[in-house]
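Note that one protein chain is taken out, while the other chains of the complex remain in position.
Residue numbering begins at 1 within each chain, and the chains themselves are lettered A, B and C in the order written.
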Amino acid sequence: MRYLPLSDQDRADMLARIGIGSIDDLFADIPEAARLTAPMDLPRRKSELEVERHLSRLAAQNVPASSVPFFIGGGAYKHHVPATVDHLIQRSEFLTSYTPYQPEITQGTLQALFEFQTQIANLTAMDVANASMYDGSTAAAEAVLMAHRVTKRNKAVISGGLHPHYRAVIRTMSELADDTFDILPADPTGAEDILSRIDNETSCVVVQSPSFFGQLIDLKPIAEKAHECGVLLIAVFTEVVSLGLIEPAGTQGADIVVGEGQSLGNPLTFGGPYVGLFATRQKYIRQMPGRLCGETVDADGKRGFVLTLSTREQHIRREKATSNICTNAGLCQLAFTIHMTLLGQTGFEQLAMANHAAAVKLAGMLEGIDGVELLNETFFNEFTLRLKGKDAEAIVDTLADKGIMAGVPVKRIDPVSKDVEDLLVVAATEINTDEDRAAYAAALKEVLA
Amino acid sequence: MRYLPLSDQDRADMLARIGIGSIDDLFADIPEAARLTAPMDLPRRKSELEVERHLSRLAAQNVPASSVPFFIGGGAYKHHVPATVDHLIQRSEFLTSYTPYQPEITQGTLQALFEFQTQIANLTAMDVANASMYDGSTAAAEAVLMAHRVTKRNKAVISGGLHPHYRAVIRTMSELADDTFDILPADPTGAEDILSRIDNETSCVVVQSPSFFGQLIDLKPIAEKAHECGVLLIAVFTEVVSLGLIEPAGTQGADIVVGEGQSLGNPLTFGGPYVGLFATRQKYIRQMPGRLCGETVDADGKRGFVLTLSTREQHIRREKATSNICTNAGLCQLAFTIHMTLLGQTGFEQLAMANHAAAVKLAGMLEGIDGVELLNETFFNEFTLRLKGKDAEAIVDTLADKGIMAGVPVKRIDPVSKDVEDLLVVAATEINTDEDRAAYAAALKEVLA
Amino acid sequence: IEEPLIFETGRNDVTGVDIDVPLDFKPRLGSHRREAPIDLPGLSEPEAMRHYVRLSQKNYAIDMGLYPLGSCTMKHNPRLNEKMARLPGFADVHPLQPLSTVKGAVELIAQLGRWLLVTTGMASVAMSPKAGAHGELCGMMAIKAALKARGESRSKVLVPESAHGTNPATAALLGYKVVTIPAREDGTVDPASVRELLDDQVAAIMLTNPNTCGLFERDIKEIADAVHEAGAYFYCDGANFNAIVGKAKPGELGVDAMHINLHKTFSTPHGGGGPGAGPVVLSDKLAPFAPVPYVRFEGETAEFIETRAEAKEHGDTPFGRMTAFHGQMGMFIRALSFMLSHGCDGLKQASEDAVLNANYIRVGLADLMSLPFGNRPNMHEVLFDDSFLKDTGVTTLDFAKAMIDEGYHPMTMYFPLVVHGALLIEPTESESLASLDLFIATLRDLVMSAKKGETERFTGAPYHSPRRRLDETAAARKPILKWVRPEPASVEAAE
Partner (left out) sequence: IEEPLIFETGRNDVTGVDIDVPLDFKPRLGSHRREAPIDLPGLSEPEAMRHYVRLSQKNYAIDMGLYPLGSCTMKHNPRLNEKMARLPGFADVHPLQPLSTVKGAVELIAQLGRWLLVTTGMASVAMSPKAGAHGELCGMMAIKAALKARGESRSKVLVPESAHGTNPATAALLGYKVVTIPAREDGTVDPASVRELLDDQVAAIMLTNPNTCGLFERDIKEIADAVHEAGAYFYCDGANFNAIVGKAKPGELGVDAMHINLHKTFSTPHGGGGPGAGPVVLSDKLAPFAPVPYVRFEGETAEFIETRAEAKEHGDTPFGRMTAFHGQMGMFIRALSFMLSHGCDGLKQASEDAVLNANYIRVGLADLMSLPFGNRPNMHEVLFDDSFLKDTGVTTLDFAKAMIDEGYHPMTMYFPLVVHGALLIEPTESESLASLDLFIATLRDLVMSAKKGETERFTGAPYHSPRRRLDETAAARKPILKWVRPEPASVEAAE
């Protein structure tokens, strides 16, 4: 077997050195009845070529985003990632290194983490960011749990503009921890009255901007009300590129900012692995979940970096930890930070502008179609259409058959909300061409006719 | 521009420091009439995404070998290359390093070269091998030039079994150096009488085995006759995998062994870059072309490697060099040696056997078809079919339209030889499946019916 | 050469990406436009390349040498898997595409699920958890949901003292009180201690097997039976499943739920901290509670269930959703590639080699280092304690840091907590005999050196790494968690 360096002769020599007759002597503690003697009911080893063929056949049954006019968002976005990013994260020294518990020989990982934390803090206009979570949805859930710890209250107010899956994950995670919820109805137009829901029992209020429906939300009044009541404002975003153009939650008064970072550096890969971003105020750092990298000096007085404040973490604190997270999104975080470094402020703002332009153009073409209503007044690169009275999911399927990926039918991921059957969330990014947009508009017109 | 680190401000600062007013002052030596003032008639810079799209469109107009039943050889072969190979050669430290003229900081490249030279010497059963040539055809031409230098004679006898393109390259290179040739007619069956062409005027005799037509040639009698006449035997191979199974030219008495190494580690890439292999006897090393890596010690007495015998090379010897070769096939050679190390003797022999098996099976299926004659008595992974009286090139084109890559029609690459219009050289490798072979046999039967 | 931070060399007006920004449109951002600059320095592509290449060169990695981190399973990561994960048909597929356009992706998840069920002998699998700890949470939530469905609300979870820190953290997150089971003298759990602690308030036991001392819990069936009798569930921490693949099936040992660290057992690169993947296999009893989305196996067919509504049609009652989409597809691809490559024969051989290698190290060091539970066979990792360093003036930490100077990554230290000054070594199946011999020889030399009193070699170590020993206390006392632009120097100083 190509991955196993021991030869049969090696194995025999080693058994002799250990002083036993058979490898099974080492497995003697397994209850006899449970020992497997027959081979498992699975195929035998395959050559690299065979494996490649097997998996390529499966891959060929999927339609890659690059191969069609593509307008699906809803929490994961198709962007162009520079080739340099994937080259660098594949370097053995990054790829096959462990969590940097031995800082003397993992300064590479650690310095990149420190730079990442700074980028996220600056991006969100918050004081501190952690070294990444699994993804945006779990980061949001961790934020709610953190608010619970900070406020010692257990009622979360959830905006109707929050991604339905994020809502579900928050609920799942904290329901079992005995939190309660005040969940507002789906809010495609950003018109909900969330202020009235915030009271002195509330631990946090969770608001997404741009919302799941693409609306840009003014967080300032919410922050004001929240702070009056001793409530934490958790601001969520699923499209990090939007931060290149819109006002960050940090300057609007958010206490915790969480979001999905997949857009930078990371491919779609059917939903994972992604990278959760998590930033907060200085005063809450000891309540933060996840890993943190900090600056220090070595025995020679040289600057260096280490994982720090691990007294919050499960491997030290065990049942008193701030979260059970252990493995995180290291490599995805590295891809993110490399992409961000390549962009810099200038490139990042240009990328954001190119995305917004693509969405404005697309919206302009689609809102003119009979039977289509654009619900957004403002948006970044994603907006919601009402396909008056039609089943959005059926229309998406029809368009997919025509080779166009039209967007996310709200009903598919939010089966419980009312009056959303004809809603379609459409995303545009810098990868869309004029031809893509024209093809979409023409096809939609045809299907709705 | 993403590849240029200087900003406009940097440029201005630097001009000031240099003490000139404009960048054009630095180009003042260009005759004024020849200075370009207008932009060149070419498109302006493109984003990475645009370049990727442009080139992907071109790539999409080609049919990749992996996507169809594939039986084309004739000097380049489709094999499976382990993913590890491409990963390793893409490491920055290998990929973006220069020729190892500073051995203290290029031991990685040098040790890999030393190992490569040893692998090639062992593989061919010769004393020494160089650090690679451009490809098999230019290596063959260099061998003829070397024989000229060694023997001080200038007539080369060229077997009719030599790859027609190799024949052309040898001729082109040495004709202009005033060599003369005795070229035997195309020899699909290995029946030529080459011994009678060798005489005391001859510098070398060039024989390929397996021949272009796939025949295995007994080199021993040729070596004997050559050595009687003071002539060098140059043995050529285009499929290095054959050495896993057939007797190496070294033990048969060859003086120079050259060949194409593309089969290991290197993709087809429409003909290049490939890697030329070159081995010879100890006594001729100072007449060898190309780079050599040798073992030595450093100031601390530790083993190390350096480029050596550069007194044969153009950068030192100038007009007295053994060849003008400078840049060689470094990275392709590295891919070769990594693939070979992964294989080892065991894997290499298995690979050779798998190739031979594929060819034997295919030949068995094709030789039964009406109108098809198999010309080979022996072969490794490539053989020649006579499609009695048919135009092989037309048949290959027809089969290509049916999605089958049937082989090399001899006439296409040997337009000058007689009676080859109906000859087809067919190669089989480990990548062919039973389905591939069945599809080929069925389609050929249909086309010939 | 020291590598500065990007904030020190980068400039806000430099970019390594060319983007065409259309100008022919009217923004629709309302009043939400960002005003203040972000302060994100950029690097041109050549500068960025060098920055990260140089950073990487300060790291140790499996591809460079033995990485004997016990419990972390640092094994070879085949590049075939990386190549497969990058096929456009996988990497460039959106989680919310119409299902008709992702049939192969769904099929891949189903195929991997089947491999996991066969190797573990369990009934069902929840694929979506994003890492081992997330899987633990998922498994424990299934247990909590099952208890709730039974109308019970138990309050305690039993966890042995040798457990990974994630176990008590997970239990606590779900509101359970953690009750510690003491280890018996040989490092394993005594069924009698378990029985003593069991009552009708115990929801579950969380047991790692093989345990973190590198020992197989030989009384596991007895423990499982006792737990089940008490109406509780048996959660197995599958972090060490890699020792027994093909040798035993957790499903036949009484396990109700177990997460599998795909990245450990089936070799996703650790990437400096992740990502991993933690699918959870479930027994019949827990299967109906698996979170959405999941794959439902019914004989030969596999159905992809996306919503609770669909689940209900099959009589399932998912407890919720663990993550936004379908889980760690990238890791699924790598794991299936790894499993297909090995096959049933190769997976078993890999377990055997991992165990053989660990025992070979034990035997090679038993006379010089101290084995807390005696010189007896272990599984895939071998646990030493620090008593061999007694009176040498060298601590476990010093010893580990001295290994760095010899070209090795240290082993896991101070874990498990059940022994004093633990040194936990896991070589994995990826090491050759020559590599093990060199490692043993190096450790022997270090031990001799410590015993000879060459303390300086240890207390000042490492000497030959990119950084000397780092001051972790200072880092925690006054945390500096991001770069802050220094105050501009005064005009005089600048001149």
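Keep in mind that, in the parts below, a contact is a pair of C-beta atoms (placed from the backbone, for glycine too) under 8 Å apart; a residue touches a chain by one contact, two chains touch by 3 or more.
What you see is a predicted model; the values in this text were computed from it and never measured.
Participant: Among the chains present, which touch the one that was left out?
Facilitator: So, spelled out: the chain left out of view touches A, B, C.
Participant: With respect to the chain omitted from the figure, which of B:Phe237, B:Phe278 or B:Phe380 is a touching residue?
Facilitator: B:Phe380
Participant: Can you work out which residue in B:Pro103, B:Gly230 or B:Gly253 touches the chain that's missing from view?
Facilitator: Per the contact definition at the top, the residue touching the missing chain is B:Pro103.
Participant: Contacts of chain C with the missing chain: which residues?
Facilitator: 1, 9, 18, 44-47, 49-50, 53-54, 57, 61, 63-65, 76, 78-79, 341, 407, 430-432, 434-435
Participant: On chain A, where is the contact patch with the chain that was removed from view?
Facilitator: Chain A touches the chain not shown through residues 1-5, 7, 45-48, 50, 82-84, 86-87, 92.
Assume only the chains that are shown with their structure count from here on.
Participant: Would you say A-C or B-C is joined by more C-beta pairs in contact?
Facilitator: Counting C-beta pairs in contact for B-C and A-C gives the edge to A-C.
Participant: Report, in whole Å, the distance between the mean C-alpha point of chain A and the mean C-alpha point of chain B.
Facilitator: 47
Participant: Please report how many Å separate the Cα centroid of chain B from that of chain C, as a whole number.
Facilitator: Comparing mean C-alpha positions, chain C is 46 Å from chain B.
Participant: At what distance in angstrom does the C-alpha mean of chain C lie from that of chain A?
Facilitator: 19
Participant: Which chain C residues reach two or more other chains?
Facilitator: Answer for chain C, listing residues that touch two or more other chains: 11, 13-17, 19-20, 43, 45, 49, 53, 78, 80, 82-83.
Participant: If you look at chain A, which of its residues touch at least two other chains?
Facilitator: Chain A, residues with two or more chain partners: 2, 48, 52, 82, 90-92, 342, 430.
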